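Quick notes on the structure that follows.
Removed from the display is one protein chain of the complex; every other protein chain stays in position.
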Amino acid sequence: MALKNSRQYLESVKRLAPRVYVGGKWVSNLLDHPVTRSMVLANAAVYDLAQDESCQSVMVADSHLTGNPVNRNVHVCRSIRDLDMRQEMALLTSRTVGTCNYRCVGCDAINGLASTTWEMDLDLATDYNARFNRWLTGIQNGDLAVSGAITDAKGDRKKRPSQQDEPDVYVHVTEKLSDGIVVRGAKVSQSGAIGAHETLVLPGGGLREGEEDFALAFAVPNGSPGLTYICQYNAYSAEREMAEDESELGNPLFGQRETSTMVFDNVFIPWDRVFLCGETKYCGKLVTRFAKTHRMNCGGACKVGFADLIIGATLLAAEYNGVEKIPHIQDKLIEMVRLSETSHACAIAAAVKGREEPQGSGVFMPDDLFGNVAKLNIAHGFWEIMKLAGDIGGGLLVTMPRLKDLEDPEVGPLLRKYLQSAAPAADRLKAAKFLQHWTAGLHGPGTWHGAGAPQGQRVMIYHLTDFEAKKKLAKKLMSLRNLESM
Amino acid sequence: MALKNSRQYLESVKRLAPRVYVGGKWVSNLLDHPVTRSMVLANAAVYDLAQDESCQSVMVADSHLTGNPVNRNVHVCRSIRDLDMRQEMALLTSRTVGTCNYRCVGCDAINGLASTTWEMDLDLATDYNARFNRWLTGIQNGDLAVSGAITDAKGDRKKRPSQQDEPDVYVHVTEKLSDGIVVRGAKVSQSGAIGAHETLVLPGGGLREGEEDFALAFAVPNGSPGLTYICQYNAYSAEREMAEDESELGNPLFGQRETSTMVFDNVFIPWDRVFLCGETKYCGKLVTRFAKTHRMNCGGACKVGFADLIIGATLLAAEYNGVEKIPHIQDKLIEMVRLSETSHACAIAAAVKGREEPQGSGVFMPDDLFGNVAKLNIAHGFWEIMKLAGDIGGGLLVTMPRLKDLEDPEVGPLLRKYLQSAAPAADRLKAAKFLQHWTAGLHGPGTWHGAGAPQGQRVMIYHLTDFEAKKKLAKKLMSLRNLESM
Amino acid sequence: MALKNSRQYLESVKRLAPRVYVGGKWVSNLLDHPVTRSMVLANAAVYDLAQDESCQSVMVADSHLTGNPVNRNVHVCRSIRDLDMRQEMALLTSRTVGTCNYRCVGCDAINGLASTTWEMDLDLATDYNARFNRWLTGIQNGDLAVSGAITDAKGDRKKRPSQQDEPDVYVHVTEKLSDGIVVRGAKVSQSGAIGAHETLVLPGGGLREGEEDFALAFAVPNGSPGLTYICQYNAYSAEREMAEDESELGNPLFGQRETSTMVFDNVFIPWDRVFLCGETKYCGKLVTRFAKTHRMNCGGACKVGFADLIIGATLLAAEYNGVEKIPHIQDKLIEMVRLSETSHACAIAAAVKGREEPQGSGVFMPDDLFGNVAKLNIAHGFWEIMKLAGDIGGGLLVTMPRLKDLEDPEVGPLLRKYLQSAAPAADRLKAAKFLQHWTAGLHGPGTWHGAGAPQGQRVMIYHLTDFEAKKKLAKKLMSLRNLESM
Partner (left out) sequence: MALKNSRQYLESVKRLAPRVYVGGKWVSNLLDHPVTRSMVLANAAVYDLAQDESCQSVMVADSHLTGNPVNRNVHVCRSIRDLDMRQEMALLTSRTVGTCNYRCVGCDAINGLASTTWEMDLDLATDYNARFNRWLTGIQNGDLAVSGAITDAKGDRKKRPSQQDEPDVYVHVTEKLSDGIVVRGAKVSQSGAIGAHETLVLPGGGLREGEEDFALAFAVPNGSPGLTYICQYNAYSAEREMAEDESELGNPLFGQRETSTMVFDNVFIPWDRVFLCGETKYCGKLVTRFAKTHRMNCGGACKVGFADLIIGATLLAAEYNGVEKIPHIQDKLIEMVRLSETSHACAIAAAVKGREEPQGSGVFMPDDLFGNVAKLNIAHGFWEIMKLAGDIGGGLLVTMPRLKDLEDPEVGPLLRKYLQSAAPAADRLKAAKFLQHWTAGLHGPGTWHGAGAPQGQRVMIYHLTDFEAKKKLAKKLMSLRNLESM
């Protein structure tokens, strides 16, 4: 079977040559810099999941293009069951790597494009869908990692793309040539783009007439000329860079979610990689379809996997401290489960109440209302879970010494003596470090904004709800005079 | 087809002769007293739903006993789809009558017994299941209304059933005869028992060895000798009793959830109506199976129907006041939808992740964790929804005059003049009265305790969660040194 | 001392002859109708508090007009200590009667007018303050009950007072005569106006130029010609009306908060009772000063008294059921205390951080920000307290029979036998009835909207916060390069 394993993926990464800048340095080999390396290793681990027999019902699907088994990360959902397995994949990958499945956004972008290019071809007699299917067949056959780029830099939020003082804050076409287009602009917060073989670029939102230059969807290979990745850099990057050994970090191999600002400086995209160009009317649809899929997955299910890890580590910490039987501790664990399973339930409901969209396309999309509700619930719930984990984990989570201090000849014995509890100090500190990573790091704002800030979901819920039907139900009941009037 | 309509049901109610006491009076005809009448009319309306073609996929199922179409309220779930339709029925009925589907508890009791009697017969070579199926066939063929009685009076909660000063606070066997058993005790908070043709009585919880007399499940026909129904009575009962005309009430025809305390004073139950007697070991299973089903339905889906009504009426009130476009009003409506749809999602997840239990029984039970989460979410969510409805509805909800004051020759014109808004005063007050019923009445504590108080769900979540698996996931990730160690 | 006791107040009420309509009936004697009677009795009980030596530091103050001791309900705050005692009075009265101190709004209106009339006289050389002081001297000397009327009927909320189709939905001047003015309109939700000797009428909000006719503050004696009180009427009114005996009700003597819609049909107000007439510019100030005072008292402190009653009854219910030692029960009681004391703390902070306003007036006003925060906290907190009380109280709160059923010769013994717990059934049901009144009645929306809906407080917080100062603090700290730059 053509599915790549981690070794094969890592080999392929060595052949990539993106222009990557990380906190003051250009990185020539992604596996050399500890920060970019963590991102690549997470991808590798997700590749291996598809090799694990016990995971294959989730990780592997049959391509509707070739009939061959493909990694679900590059599969188009063709049934309710596909949707259900898609959200289960989100849960499985996040609980396995404790960070992004860096192919997740790309997967949801693939689904948004599968649906929307089909509709455009039908409506406009374009051949976007055929192009897209050719491109996707290649991706599936090569089992390539595809990331997705949605969020433009945006500039002044009060202004539309075409009104910005600096027009390049939105990705746009600068030239249309016979063999392709030239694009300029920047996409921010791009998870895992540096280690992906390709990136699918979508518009950042709905567009209006007159904004045709910004109406743009295309695939761009890693390291295309003109493309620069400026990576995020923060305390956790510094800690990883300074660490003598990954094992002293909270999530040793896979780290935090790593993103970059992708700068497109007149990047050439051949036409066979362009899947929307100028059709403003379809941008809203495309983005909505991407979003509803992504909110089910990244919003609903993925964070449940994180929560599983946090809940597990919190209980470990409780046991190490000797407090696991105390009622308020148990009550907090229950609350963490409630919050997490609520989100999972919403993701499941989004999947099973999904439907073909547009009809005839063969592409299945999750229920939009439940997807938005899933994301909204976990946005709040995840902060609550962090808070409760921090409660049980204790002050040590933020006042603990460096893990490797345990090995220092002078200080190590002191720590081992004084920080022992119902468990050796090393176990206790290891669990604390893991929880530090979750409760005192980037996950709060990250989870909140991933798959779109909650206000976006609220607006969607307003538009998706059939308020008229509810008014009618109420009106009928409040005015009943007898059974026959029902 | 044998499914009853409202008229046929009402006819049958006239033939019932329960011993019913309501707030100081014995009621001889359930349709004469305005309080008992509202309960019966709600049941009647639910009967009619099964006649409505657009509702039949939800309301009607094929009996596994006879193959005939039966009302889903007396159907045993035999598939995931049955479970899904069961929760959709809960939503449909509650949004239609704005109060209990009074056959709901009975339906879930039927499912609990279908599963548990099957298991007992397998394990113990009893013939409970055969008996039960015979009884159920009669119920289905007659399309009878069955209520369910679970909660004992309980006495001092610190003491087990057998330790109570007054043993009769738990329903129990006082005598076993050749042709049946004699039972004594009381079940409280029995929704719709007065208007049901039969009531299924289940134990109130798990039981231990030595508590055999309390291990008891049976069906009792309405009005059996020795059976007394003492109805709840409160401000809303008084208001209904005093009303000149139902139309001046918040939920005109169907009112509040009406319950009674059922007192069993040496009631004789023939053996063919006894479905568990002394098998303490199976009581916990039976109650858990009932509860998981009921939490999906009454906990998850039913309240979504109520929420639909509240949301609809709240928006009406906002429009009548002219405030429906204000951002904070819209945001509150969104929040109401979020809370309500979250609960629906959990009910759906409970249904679609359900399974046959026990294997071989053919009976499908919802996923227990999601069912408990559904109930827990709506318990809190419903108070929140009430609060938000009260916010938008305005102070008028609790300071409004009597609806019929609008008709008074002197006062009516004053009210019509001064309480007009963006709508006539009558519309505005009608909507306010409807919301008064929801936000200033019995629904807060009622929703909280229906299907069991939230602490019960929390305890269940603790027991249902696989914490060891989560610990293992966390431990693995925090200790990784390389990909191969995954 | 001239302070009235309850007997003297009740005597004076017998001499009142308001035009009062309650749920379909005109009431000629307030003490005859059970609903109006409950309101009057609550007022009477508050009168008696000022006779109770242990309460006099709270209930009695020295008049700045006469130097004599006066009931604090008609006192103008002249110091921080006055403010602190004012909020303590709110707590004391509400925990004593379990319903409104019906002189509370009037007291806060008196304070708003004392401050604003002083300022108008200073600015405009009017003599409103002198008039007001003359009027107030009479009130204090007679120890009269003064209610306050603020909220206009408002009509279509999208429109200003002068734009309404029906101009009478806001109280306004229709004629100015040499000896007084004529007013028309309606004030809604007037707590205790029917049993007050006088009502202070204030504008409902800020007004603009061109709205002079609505700029109006005056005192109107109970039962003035042209004045009609249309009382609220709801389930709790019906229950009280139907009760054979007040002792079967939740709050036997004092009941729910009782309000009325006051209709002014060309009511003549002599000039010496007019305290603002046409000065639109001062309406916002007047209302804000009233509101800040009322939010401290009604918002912050009053509900703490209610919470004390609810917490006490909830613990009683827990003890009667035998569950008071269970950790989650204790945790819920703690939460109720936290919510309640938070509100009290905010009221205290509002009082002790108060100040003279305007400077030179001698009138002390609470801190506005803390007052708004107090009200906002308890608006949410009270619903939470209701929820928790309902949790511990149990389903019985809404499914209990009528209290007097305990006395029925047939049904009584059954209830006494079956509903006994760790306490006799009568105690248990009494506590349940009391909690029913709090958790399944009017208090949710009532508390929310009393002293203004929370959105009003949110808007005030926005305007009261010095955001620029906070920006400056942040900016300074984020840009520091060395200590000297601080």
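Chains here go by letter, A, B and C, matching the order in which they are written, and residues are numbered from 1 within each.
The rule we apply is simple: a residue touches a chain if its C-beta (ideal position, glycine included) is under 8 Å from a C-beta of that chain, and two chains touch if they have at least 3 such contacts.
The shown structure was predicted, so the numbers you read here are calculated from the model rather than taken from an experiment.
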Could you list, sorted by label, every displayed chain in contact with the chain left out? A, B, C
Check the options C:Ala374, C:Leu388 or C:Ala425 and report the residue that touches the missing chain. C:Ala374
Residue in contact with the excluded chain [from C:Ala2, C:Leu122, C:Leu177 or C:Ala474]: C:Ala474
The one of A:Met120, A:Met400, A:Ala431 or A:Met478 in touch with the missing chain is A:Met400
Please pick, from C:Ser12, C:Thr96, C:Gln164 or C:Ser421, the residue that touches the omitted chain in the full complex. C:Thr96
Considering the whole complex, not just the chains shown, which residues of subunit C touch the missing one? 6, 41, 44-45, 48, 95-98, 246-247, 250-254, 308-313, 315-316, 330-331, 333-334, 337-338, 341-342, 344-346, 348-350, 352-353, 369-370, 373-374, 376-377, 430-431, 433-434, 458, 461-462, 465, 467, 469-475, 477-483, 486
Write the list of subunit A residues that the hidden chain touches. 21, 23-24, 151, 153-159, 165-166, 168-169, 185-186, 188-189, 228, 230-239, 241-243, 257, 259, 261, 263, 265, 321-323, 328, 380, 383-384, 386-387, 390-391, 393-402, 404-405, 408, 410-411, 414-415, 417-422, 436, 439-446, 448-450, 453-455, 458
Over the whole complex, note the residues of subunit B touching the chain we left out. 327-328, 331
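By our rule, only the chains that are shown with their structure count from here on.
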Closest to the centroid of all CA atoms, by its own CA mean, is chain B
Busiest interface, counting C-beta pairs, is B-C
List the centre-to-centre spacing of subunit B and subunit C in whole Å, with centres computed as mean CA coordinates. 38
Hey, what residues on subunit B touch two or more of the other chains? 458
